[in-house]
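Read the structure below first, then the notes.
Complex shown without one protein chain; remaining protein chains in place.
For clarity, chains are labelled A, B and C in written order, and residue numbers in each chain start from 1.
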Amino acid sequence: MSEHIVPTRVYYLVFLALMVGTAATVWVAYLDLGFANTAVAMGIAVTKATLVILYFMHVKYSSRLTWVVVASGFIWLGILFVLGLTDYLSRGWLPQPGVPRI
Amino acid sequence: MIENLPLFPAQASGLAGQVDALYFFLIAVSAFFSLLIALLVIVFAIRYRRRAPDDVGAGITGSLQLELLWTIVPFGITMVMFVWGAWVYFALNRPPQAAMEIYVVGKQWMWKVQHPDGQREINELHVPVGRPVKLLMGTEDVIHSFFIPAFRTKFDVVPGKLTTLWFEATKPGRYHLFCAEYCGTKHSAMTGWIEVMEPAAFQAWLSGGAVEGSLASRGERLFQDLACHTCHMPDSQGRGPVLDGLFGKRVQLQDGRTVTADENYLRESIVLPQAKIVAGYQPLMPTFQGLISEEGLLQLIAYIKTLGPKAPGTSEAPEGSPAGGRTADPSTGSGSSRAQSRDERERAGVGPRERK
Amino acid sequence: MSSAQTGTSAAHAHHPAQAHHFDSLEQQQEASTLGMWVFLANEVMFFGGLLMAYLVYRTWHPDAFAAGSAHLDIPLGAINTAVLIFSSLTMALAVHAAQTSWRRGQIVFILLTIALGTTFLVIKGFEYADKFTHHLVPGPHFEWPDEKLRAPVQMFYSLYFALTGLHALHMVVGIGIMLWLLWMARRGRFSAQYYSPVEVSGLYWHFVDIVWIFLFPLLYLIGAHVRHV
Partner (left out) sequence: MLDTARTRNYINAEYGVMSWLLTRDHKRIALLYLGSITTFFALGGLFAVAIRLELLTPAGDLVQSETYNKLFTMHGVIMVFFFLIPSIPATLGNFLIPIMIGAKDLAFPKLNLLSWYIYMIGGTFTMWAVISGGVDTGWTFYTPYSSAVSNTHVVATALGVFITGFSSILTGLNFIVTIHRMRAPGMTWFRMPLFVWSHYATSLIMVLGTPVIAITVLLVFAERVLKLCIFDAACGGDPVLFQHLFWFYSHPAVYIMVLPGMGVISELVAAFSRKNVFGYSFVAFASLAIAVLGFLVWGHHMFVSSQSVYAGMIFSILSFMVGIPSAVKVFNWTATLYKGSISWEAPMLYAFGFIGLFTIGGLTGLFLATLGLDVHVHDTYFIVAHFHYIMVGGTIMAYLGGLHYWWPKITGRLYPEGWAKFAALVVFVGFNLTFFPQFIVGYLGMPRRYHAYPEEFQVLNVMSSAGASILGVGYLIPLVYFFWSMRYGPRSGANPWGAKGLEWDIASPPITENFVETPVVTEGAYAYTHGRMNVV
């Protein structure tokens, strides 16, 4: 196979970054940042997942088709979440004439 | 045979005409395009039929203009349908302010109806002609759907919440009521009748028959029986939030959100009190999940809706009219207003057992 | 569609792993890699349905979910995260060993991956056992001191068990695949010419790791600050 062979140094660096990320996410979880806690936790998780996908799973070195397949998985997840939440987040928005809104 | 072959349902509500107009518009569009396609297929199939075994068709690959035409034209037509349909949908979803309220509970396999004045019906609903009626609906078990074809409206009743449906009957008569969401063995027997009456006849019907007390008064009795009043006091001394004048107001929650105290908020606060804690109060209230029937919940809500804002200086005797300032409250319909006037007369009536 | 029938079936010797219906080993390996990626896209949606439920209910019952989450063991969860990340590293190194035809490396790294995966499952097992003893398993025996929160906390634990259980199931399948790889590696099947089973299994293993990278903060960490302030 004519695939790019990733130097092991990259794997160790990514591993290190993932460990740091894990430590960071645990540490941040104990700080009270209000709503930002969730955002930071998810941000770190997305970063870690991206590292795994790009380096451990070689997507960085893969064909455009692989990128499309990976992206489509997450886009479809986005469709499910976004359209599903349009319902959950907008319930009760309809002003009912009998119920005054202030 | 023909009298047994109806082709169009009775049209007996204010919005039925609008729904039908939409329906005819879509039929016209559909008929036009179906016939157009059918005609073209038939004409082409005959006109260009194969005449010799090794004939081939013309070397035509396509036309951008035509593709654009039959993309844009359907798009335009469907947008008309969308806007018109959404318009009617909003009308179907927004009961007028003056609507009288009737409470409906679906359970396998019947519809239980409670009028504000206390009349109860099963699988029948009596309503006056020419007056908007808002149904506040819940279910005891699975999902059902309250469907009145003659009014062109239906809405599901869903466990865990209250839903509403409204209509204004325009023609006296007897119309089908169906359960439209499959709900188990006797789904097709969960049917009934909507009896639309002239206002005078409806008044006569309302005053006839034994009545156990208005809905709100039964709710009040339940309120006492469940000892709600020990925490929810009419002044701010209680451990729970003041309920007087609550309905329809914005409520500030502990977590910073603000919600409107509508029927669903009241229902949820009884069943899952921890879901939304009012700012400044402790999460002390126990859940009443399983302790109150769906009908009882509706009675409690009907009662809480009658609790107007406490007028300053009014003494609040335990049995006193909770309706002190309720005429000033724009949030309650006239239906419950009359319930209020009957309230005291019916107070002596024995409330039904609501505990399971 | 008229088409000239020209001969492309080459006379050169095939690699023993090449299936008859592929023109070349390269085509075969590309096909398996793409197949695994498509499968993983499908897996994203499989977990996606559950995550959707989690998302909706977490926004509905933030307090109950935080309370339920407070009974999860953050140190154990963090250790397990580290264990899985470590196993992803060994997996990546196993693929590297296959790409460089280093048989001994393949065996060592696959064994390490299996060991780490098993460690994860054992720790998870201890966590589950703890939930059993504390009656935190949804169902008739579920107990929660605060009666008012019982229902939504039970929902939190339902989703916890569904998500982690499904993840653990994927781990078990992954370990099974690793055992098969180990067997193949010992027989010297993988080399720089043919390593797509290792690579494709690696993709699966990393995916399972990614799922956990999301589950750990979602289940264990969000809301943790509330109880420590």
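Basically, a residue touches a chain if its C-beta (ideal position, glycine included) is under 8 Å from a C-beta of that chain, and two chains touch if they have at least 3 such contacts.
Every value quoted in this text rests on a predicted model; they were computed, and no experiment measured them.
Visitor: In the full assembly, spell out which visible chains the left-out chain is touching.
Guide: A, B, C
Visitor: Based on the whole complex, identify which of C:H20, C:R104 or C:R187 touches the chain you can't see.
Guide: Going through C:H20, C:R104 or C:R187 one by one, C:H20 is the residue touching the chain not shown.
Visitor: Looking at the full complex, which residue from C:G77, C:G117, C:P152 or C:P217 touches the chain that isn't shown here?
Guide: C:P152
Visitor: Touching the hidden chain in the complete assembly: which of B:G14, B:G85, B:G130 or B:G238 does that?
Guide: Residue touching the chain left out of view: B:G85.
Visitor: Across the whole complex, list the residues on subunit C that are touched by the chain not included here.
Guide: Subunit C touches the missing chain through residues 1-9, 19-23, 27, 30-31, 34-35, 38-39, 41-43, 45-50, 52-53, 56-57, 60-61, 64, 138-140, 151-152, 154-155, 158-159, 161-162.
Visitor: Which parts of subunit B face the unshown chain closely enough to count as touching?
Guide: Residue positions of subunit B that touch the missing chain: 1, 4-9, 18-19, 22-23, 26, 29-30, 33-34, 37-38, 40-41, 44-45, 48-51, 53-63, 66-67, 70-71, 74-75, 78-79, 81-82, 84-93, 108, 141-143, 145, 147, 149-150, 152-156, 158-161, 163, 176, 178-189, 191, 272, 275, 289-290.
Visitor: Touching residues of subunit A against the unshown chain: what are they?
Guide: 65, 72-73, 76, 79-80, 83-84, 86-94
In the analysis below, only the chains that are shown with their structure count from here on.
Visitor: With chains as vertices and touches as edges, which is it: line, ring, star, complete or other?
Guide: Shape of the chain contacts: complete, all pairs touching.
Visitor: Could you quickly compare B-C and A-B and let me know which has more C-beta contacts?
Guide: Of B-C and A-B, more C-beta pairs in contact link A-B.
Visitor: Could you give the separation in Å between the centres of subunit A and subunit C, each centre being the mean of its C-alpha atoms?
Guide: Centre-to-centre distance between subunit A and subunit C: 16 Å.
Visitor: Give me the residue numbers in subunit B that touch at least two other chains, ranges are fine.
Guide: none
Visitor: So which bits of subunit C are touching at least two other chains?
Guide: Residue numbers touching two or more other chains: none in subunit C.
Visitor: In the complex of these two chains, what residues of subunit B are touching subunit A?
Guide: Interface residues on the subunit B side: 90, 93-97, 99, 134, 164, 248-250, 259-260, 262, 264, 330-333.
Visitor: Under the definition above, what is the set of subunit C residues touching subunit B in their complex?
Guide: Contacts found on subunit C: 60-64, 147-152.
Visitor: Residue numbers of subunit A touching subunit C in their complex, please.
Guide: Residues in contact with subunit C: 1-3, 5-6, 8, 11-12, 14-15, 18-19, 22-23, 25-26, 29-33, 37-38, 41-42, 44-45, 48-49, 52-53, 55-58, 65-66, 69-70, 72-74, 76-77, 80-81, 84-85, 88.
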